[in-house]
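Removed: one protein chain of the complex. Kept in place: all other protein chains.
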Amino acid sequence: MSFVAQNLACQRADQLIFEDVSFSLSPGEAVWVKGRNGAGKSSLLRICARLLAPLRGQAAWHGEDIFKDYDGYIGDYHYLGHLDALKYALTVRENIDFWAEFHGIPDVASALDQFDLQALSDIPTGMLSQGQKKRTNLARLTASSAKLWILDEPLSALDLHYIALFKERLIRHLAEGGMALFATHQDLELEQVKILDLDDWAS
Amino acid sequence: MSFVAQNLACQRADQLIFEDVSFSLSPGEAVWVKGRNGAGKSSLLRICARLLAPLRGQAAWHGEDIFKDYDGYIGDYHYLGHLDALKYALTVRENIDFWAEFHGIPDVASALDQFDLQALSDIPTGMLSQGQKKRTNLARLTASSAKLWILDEPLSALDLHYIALFKERLIRHLAEGGMALFATHQDLELEQVKILDLDDWAS
Amino acid sequence: MAIDLHKYANPKRFLAITGAIYPWSVGLTVVLLLVGLYLSLFVAPPDYQQGDTVRIMFVHVPAAWMALMIYTMMAISSAVGLIWKHPVADLTAKASAPIGACFTFLALVTGSLWGQPMWGTFWVWDARLTSMLILLFLYLGYMAIWESFDDPVKAAKAAAILALVGVINIPIIRFSVDWWNTLHQPASVATMDGPKIHSTILIPLLVMGLAYTAFFVMVLIIRVKAEILKRRLRVLQIAELRES
Amino acid sequence: MDQVATYFDMGGYGLFIWPCFAVSAFVLLVLYLSSRRRLTIVEKELATLERRRQKQSGRNISSSTEESLS
Amino acid sequence: MNRFLRLIGRDVRLAFRQGSAMTLGLSFFVIVVVLFPLGVGPELAVLARIGPGVLWVAALLACLLTLDRMFQADYEDGSLDLLMTGSLPTEILVLAKVIAHWLTSVLPLIVIAPLLGMSLNLPGDGILALTAALLIGTPTLSLIGAVGAALTMGMRRGGVLLSLLVLPLYIPVLIFGVAAVDASMAQLSATPHLLLLGGASLGALVVGPLAAAAALRLSLS
Partner (left out) sequence: MNRFLRLIGRDVRLAFRQGSAMTLGLSFFVIVVVLFPLGVGPELAVLARIGPGVLWVAALLACLLTLDRMFQADYEDGSLDLLMTGSLPTEILVLAKVIAHWLTSVLPLIVIAPLLGMSLNLPGDGILALTAALLIGTPTLSLIGAVGAALTMGMRRGGVLLSLLVLPLYIPVLIFGVAAVDASMAQLSATPHLLLLGGASLGALVVGPLAAAAALRLSLS
């Protein structure tokens, strides 16, 4: 069980964003993608989530190329992007409920608990504050059985308390043999984190 | 020239978010609104920008109540919220251009320069990275002649370089006799900043 | 190694072949057009029923033929491009769409200019006319799809999907519209098919038809070449960007 | 003179017939010219770019690129 | 004045760039008029009989459809926050939005209406009257629509509510508009109907921006 990316290159709208980016993830490891604004962090994460096709290069899960219609990758990763993917007309619980079922995890209560959402659970997500939305979004993450977490700016809008909480949760995920690939401009010191700096390529 | 808020109370969807919040701003001062997620920072900022009516309390600009159809406040403040207020079909320059004209400031070039946007200026904003969008949004701020800046999470998505740049710009604004009211969970140490902690009220 | 060359497969041979055909197509177009126009404007006699208006046929019918033929060709190219991933096929489909749209437009305009003296109105919702109008929409949609994507590889696929779904529908549209019309209004519309066509009319018609075909080939070659060079320009620009 | 006039009158239908030919000629001509123009523009851009690249790199730019492209 | 024009200019440019508003109304208009003969059958007499009605109904619907974007787009991306906190009086803001809406969503319809009228076999007089009636009557649609759009902005069921609110107010325009065309097709004078349409537009010009501005302030807070 491992994720290996080799020589990935990304092009967006006629512009080469990065190339020759390689990294690997084994169980318990995390990769922190760093780089200045516009360095291509989000693009890299989207490539790894198969939401964007790379210009060149391979990425393999369990040794098999994820871009070659490889079904083995499906369900093994969870992508959390800039957008909150919340239906504002539905309550917190309904939102998480749907995704938990969609991922085949019936245990919504614990997901709600993890980010103190029980008190908010019957409020439509459209009426939440920015940080509360983010917490709902993160709770969904824990309501999936994904091994690989792909997180784009997971800390934005969270207050210090919940940053600590999220960090704890992430560490537990890693300790349980999970993997994480994340990009953030805020501090998220972890022990087993490898740093991938996209600025290195640019300069 | 000063902004004075007294005993503001805010209610959203049948819930009292905070009450008896008072603070004041004189030229050169900044107020940093702190508080946990959901404490009501964004709500307070929206009240001060007249985008939300307070349940109780007054806010005065130049000693006159801003909620009593007071035209003197118009054009003297600039609100920057969670939403980016960018038209994705228009380029960076076109976006800033419009707002600069709208605020009666014809000097777009310097606004672009302030956040290194010259290179991006002909790209439609829909194709920018998150941080680049934020920079465009901030550039618009400097392309207004507003005395009072009301900023909701101005640092989110910015990398360290631009956080420093923004801070510099903010300090200059204050030094020129401007005022700022902002909320952020990230670090933004300033000299002349007063801290307003909404958690104090809750507990 | 420049960027992803296999996507821009070697169009050298294609350019060589079309380069050889091109002068011939120009010559043929000019000669056939001159002959065709002479025949249709001076030689062909006025019809005993329709008078001189029958001359409109010589620009109307070939345009209609081309409009139908080009769409079919475009769909075939799209299928080739989608299945065998041959980029020149995609580009050919792309290049022929505006030409087809022009011919469709001409068939519509000349047809309605013919309709006024013949039927007393510029437009009736006749089966043939209606399906032609729909064909114009299909062309415009196809062209719009190409314009709507920044990435040509994506645009090619999207346009191919559309062209293929559209081509399944062309016979259905034709059939349904024909049928719809006869249900309400049995063949009141004068169409001149049948054995009546005299050789003095048939020959100019065929010559004009060939002239239009030659014209199509000529313009298609120009446009495909432009498309290929544009791709190449893009590749070079990207390579340049990478170097800097 | 009269003959020419009657010819152009086309038995009273000249008003319909000539616009048909005119529109056809016009549309086809515009189509041809615009296609040509697109081609020349691209050719010109390509030429300047290639000249610049040639100059920049002094030696031949990676010849494999050249071959597979042309 | 300058920022008033700038605002209109921005909206028009956006409409061109995004195409959405502009061509949505227009293409909708064309589609309705193309579909009708297909649905109803090609008989010229029937088409000419229902032609003015079809065209006016299509114009009304096209207008209704494009209305909800009048403030919604700016509301959703936060631009409206900025516009409302800026120094343009809200009434003027509404007026600019209305003008932009009319220019981008309604004017194109009017330009193409004669052509579609011809295809529905309307006589020359009818087409002239139709164009005049559309020119004079449609500003009312945009002005009244602005009130509805402002009231329903940011609402969950906005679109539907908007139709419900606005539609009854549109019906007089529809009736006089069709009457103008019918009158001129019957060789009568269309002037009284056109005058009524013009009167309605003037009235709406006064009431519309005021009401819409009030509604806008309400919806935002």
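We just call them A, B, C, D and E in the order they show up, numbering each chain from 1.
Just so it is clear, contacts are C-beta pairs under 8 Å (C-beta built on N, C-alpha and C of every residue); 3 or more make two chains touch, one makes a residue touch a chain.
Everything numeric in this text was worked out from a predicted model, so none of it was measured.
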{"item": "Candidates C:Leu37, C:Met74, C:Ala93 or C:Ile145 - the one touching the absent chain", "value": "C:Ile145"}
{"item": "Selected residue (touches chain absent from view) among A:Ala13, A:Ala53, A:Ala164 or A:Ile195", "value": "A:Ala53"}
{"item": "Of E:Leu7, E:Val54 or E:Leu82, the residue in touch with the unshown chain", "value": "E:Val54"}
{"item": "Chain not shown: contacting residue from E:Leu35, E:Leu115, E:Ala186 or E:Leu218", "value": "E:Leu35"}
{"item": "Chain A residues that touch the omitted chain in the full complex", "value": "49-53, 74-75, 77-79, 81-87, 89-90, 94, 98-99, 101-104"}
{"item": "Residues in chain C touching the chain absent from view", "value": "134-135, 137-138, 140-141, 144-145, 148, 154, 157-158, 161-162, 164-166, 168-169, 172-173, 175-177, 179-180, 183"}
{"item": "For chain E, the residues touching the chain missing from this view", "value": "17-20, 23-24, 27-28, 31-32, 34-36, 38-41, 46, 49-50, 52-54, 56-57, 60-61, 64-65, 156-160, 163-164, 167, 171, 174-175, 178"}
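Quick note on the criterion: only the chains that are shown with their structure count from here on.
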{"item": "Chain pair with the higher count of C-beta pairs in contact (B-E, C-D)", "value": "C-D"}
{"item": "Between chain B and chain E, centroid-to-centroid distance (C-alpha), Å", "value": "37"}
{"item": "Chain D-chain E separation of Cα centroids, rounded to whole Å", "value": "41"}
{"item": "Centroid spacing, where centroids are CA-atom means, of chain B and chain C in whole angstrom", "value": "57"}
{"item": "Chain C: positions in contact with at least two other chains", "value": "237"}
{"item": "Where chain D touches two or more other chains, by residue", "value": "none"}
